[in-house]
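Omission of a single protein chain aside, the complex is shown with its protein chains in their original locations.
Presenting subunit A:
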Amino acid sequence: MEFGPFLLLALMEGMVMSAVLALTAVGLSLVFGVMRVVNVAHGEFFMLGAVAAWFVTQAVPGHPALGFAAALLLAPLFVGAVAALADGLILKRLNYDPEATIVATIGLSYIFQQAALSFYGPDARPVLAPFDLRLQLPWFGYSGYKIAVVIAAALILIGIWLFMTRSRAGLVMRATQADRDTARAFGINVDRVFATVFALGAAMAAMGAVLIVPIQQAHYLMGHDPLLLSFIVVIIGGLGSLRGTLVAALLIGLSDGVISVFFSPTLAKILATLFVALVLVFRPQGLFGGQR
C-alpha cells in the first residue's frame, strides 16, 4: 500500500481510539472537575461496562443489533448505579477528601476486578457487532462498525455538551464545580450533584466500553489501559477542562493510531507518556486548564 492510503488507514484507526478515549476521559475529567476526586477506579467502570455488555447481549435473543442496543442502554445504567452506590457508601463518608478518595478508589478498583473475575471469569469474550458492514474504499476495505463507533461517540459527546451547557442540571453541576460552598448557599444539594456526576462519569466510561467491546472483547483486566490513557488525556488537556480533554483525546488517539501503524504500539505509549511528562514540567495545569 502506498504512503497516502496507509496514513489514511492509520488516521481512521486513530479516530476510533480517540472517540472511545474521549468518552472515557471526559467521564474522568467531569468527576475530577466537579468533585475534585481522582477516580482511580474509572478504568474498572470501563471494564464493568464491557462485562455488563457481554451479559446483556447473551441474555437478549435474536439479531445481534437488539442485544447490542440493549447493552448500550443497560450497561451504562448498571455501571452508573454501581457508581452512585459507591459514592453514597464510601466517598460521601470520606467527605470527598482528595487523598482519602484516591485510596478508596484504588480499593474499589480491586473489588470490581475481583468481582468480575468471580462472576465473569478469566476469559476474554467477544460481543458481536450490531451489524457486519465493510466499506470498500479505493485502496482498502474498512469496518463500517468502526466508523459507526466514531459517529456514536461524537453524538454522545455532543449530547453531554448540550446537557452541560443548556440544561438546568448541567448549570447546577457547573456551579458546583465553580464553588461548592456558594452552591449550597443557593439551595444546591451538593451531595446529590456529586452522586449524579460520579454516576454520569462512570456511565460514560461504560458507554465507551460497550462501543469498543465488539472490536476488543471483554476481559476482567481490560480497565488498565483506558485508565492510564484517560489520565494521560486529562493531564494534557487540563484537569477538569472538558474542551481540553476532547482536544487531548483527539491528539493522543490520532498519534497512537499513526505511530502504532507505522512503528509500534509500544512506541506510541512511550511518546504519549513523554508528552505528559513535558506538559507536567512546562505547563502543569494542562493545555486548557486554568491556574489553581
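Points worth noting:
By definition in this document, a residue touches a chain if its C-beta (ideal position, glycine included) is under 8 Å from a C-beta of that chain, and two chains touch if they have at least 3 such contacts; residues count from 1.
Here, contacts and distances are computed from a predicted model.
Taking the options "ABC transporter ATP-binding protein", "Glutamine amidotransferase family protein", "Histidine kinase" or "Succinate dehydrogenase hydrophobic membrane anchor subunit" in turn, only "ABC transporter ATP-binding protein" matches the UniProt protein name of the chain that is not displayed. Considering the full assembly, A:R174 is the residue among A:R36, A:R125 or A:R174 that touches the omitted chain. Only one of A:Q58, A:Q114 or A:N189 touches the chain withheld from this view, namely A:N189.
In the full complex, subunit A touches the omitted chain through residues 168, 171-172, 174-175, 177-179, 181-190.
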